[in-house]
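Note that this complex is displayed minus one protein chain, with the remaining chains in position.
Labels A and B are assigned to the chains in the order they are written; within every chain, residues are numbered from 1.
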Amino acid sequence: MTETRYLAAQTLDEAIGAYAAAAGAARILAGGTDLLVQMRSGVLRPGLIIDVKKIEEMTAIVPKADGGYWVGAAVSGAVLAEHKGFAATWPGVLEATNLIGSKQVQGRASIGGNLCNASPAADSVPALVAAGAVASIQGPHGRRELAVEHLPAGPGRTHLKPGEVLVGFTFPAHPKGSGDAYLRMIPRTEMDIAVVGLGVNLTLAGGKVTAARVGLGAVAPTVLLVEDAAKALIGSSLDERALDAAAAACRAACKPINDKRGTIEYRTKVAGVLLKRTALIAAERAGRK
Amino acid sequence: MAKVHVTTTINGEPEEFLCEPHQSMLDALRGPLGLTGSKEGCGTGDCGACSITLDGRLVCSCLMLAVEAEGKKIGTIEGLAQGDHLHPLQQKFLEWGALQCGICTPGVLVAAKALLEKNPDPTETEVRFWLAGNLCRCTGYDKIVRAVLETAADMRRAA
Partner (left out) sequence: MNVIANKWIGQRTIRPDGADKVTGRACYAADNTMPGMIWGKVLRSPHAHALIRSIDTSKAEKLPGVKAVVTAKDLVEFPVDKPVPLGIQDMRWMSRNIMAREKALFHGHPIAAVAAINEEVAAEACKLIEVDYEVLPHAIEIEDAIKPHAPILHDFVRFEGKPSNIAGTMVNKVGDVEAGFAEADIVIERTFTTRPVHQGYIEPQACTVSCTADGKVTIWSSSQGQFMVRAMTSFLTGITQSNIRAIPAEIGGGFGAKTIIYLEPLATVLAKKSGRPVKMVMTREEVMRATGPTSGSRSTVKIGAKKDGTLVAAQGTFYLQAGALPGSPLRGPVGCSFSPYYIPNILSTGYDVVSNRSKVAAYRAPGAPLGAFAAECVIDEICEKLGLDPLEFRLKNSSKEGQKAVYGATFGKITFEETVEAALKHPHYKAPLDKNPRPGVKRGRGVASGFWFNAGGESSAQVNITEDGNVAVTTGHPDVGGSRASIANVTAELLGIDHSRISVLIGDTASIGFSNLTGGSRVTFASAIVVTQSTEKVIGQLKERAARIWKIDPDAVTWENGEARPAGPNAGKFPPLSLEDLAAKANEMGGPIGAGTQLNTTGADPGFATHIVDVEVDVDLAIVRVLRYSAVQDVGRALHPSYVEGQIQGGVVQGIGWALSEEYLFDKQGKLENAGFLDYRMPVCSDVPMIEPVMLEIPNPKHPQGVRGVGEAPIVPVLAAITNAVHDALGKRFCDLPLSPPRVSAALDAAAE
């Protein structure tokens, strides 16, 4: 039986030092809603659990001078929802984070954990990708930035290097006329893992889309940034043709599997349906009449 | 194995206990603390029978390490009633027959109390989505939702 130690790190340096020193035997604890399930099922028994919730930078939500935001990786969905400024700016990111599990789970589960758990079906990730959020990563050799879509490497795997910790996210300034939205398909109304999840973030000027990003989850080994779908939307007034083209791009991007949660055919079809619905909600939030 | 000493507050009372570093809060509550009102239905955060509050926020105690209780305030079902004076939710659940086997009831009550503290005037839809993390297999949820809505109305009138 492996002994487990617990460390409530007070500083980022302390956390990274311990994490690097444990050489793979340690796990980061933020909300713990994935970690504890893995430990209980016997999949995992870490030698060291490093609790990062006492590290200020990792639990902070900070509006930036340019209109952007810093959100610490250990911030829970429930805490994020209570930040009125963030909620008004990024409603899509918020609805995605607050679809993770139950109210009980949202009280604990962190955005950073949702990304680092590297499930292709993670709810917050397509919305983060659509938002253009950038992950801030710190390790024994310093700090680096990585677009969110580049962090997952496959189911359960990330591009974090040994000893590196995801510290938080930088959200870009949201220009006037912008809106984001997230929709997912689940069989029940709550408590399910997304069969398909889709985030859209777009900017409108004079009724035309001037910028767009589409994040698509649960249809490939990692959450996808679907650039072809964005291209189909940009320049359009979100007319039927543009939406059809973007939906087709989403379907084309799908490389899903048949599993207990959905079939290849169903997931592919749903990706297109969700693109249309999500884009229209985002456009409405962007001020489309 | 080296046990960890935890100092915390449970239902307003200072408490100390020893736990393994990997032990869940639920196991600590049901084990060394003897508070078996929180139930384990799944151990994976999917049923809500172990719901507690952590510094006032609703969480599943099965998804929290016991060591994380250090310096925090924990609220459990055992703290809902004030002495022999039931919380209005507890009273209403009895009046409405909003429980059958009762195993989910502690978790439902803790979750419902957290809802009413945040939102004293919830709609039926808000109650249903808030309680989506509390599985009940006996009641079909009907009387639970009604009891929560009625309690909210009573508490607003009393306030």
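Brief remarks on what is shown
The definition used in the following text is that a residue touches a chain if its C-beta (ideal position, glycine included) is under 8 Å from a C-beta of that chain, and two chains touch if they have at least 3 such contacts.
Bear in mind the structure is a predicted one, so any value in this text is a computation, not a measurement.
Across A:Leu80, A:Leu166 or A:Ile193, the residue that sits in touch with the chain not pictured is A:Ile193. Against the chain not shown here, chain B presents residues 30, 35-44, 46-47, 49, 76-78, 80-81, 86, 90, 93-97, 99-106, 109, 124-125, 127-129, 131-146. Touch with the hidden chain on the side of chain A covers residues 1, 41-42, 185, 187-193, 195, 260-263, 265-266, 269-270, 273.
Here, only the chains that are shown with their structure count from here on.
Note for the complex: chain B touches chain A at residues 1-2, 4, 20-22, 24, 43-46, 48, 51, 54, 57-60, 62-65, 67-68, 70, 111, 114-115, 129-130, 132-134.
Residues of chain A touching chain B in their complex: 1, 3-6, 8, 29, 31-33, 36-37, 39-41, 45, 49, 51, 78, 101-105, 107-108, 189-191.
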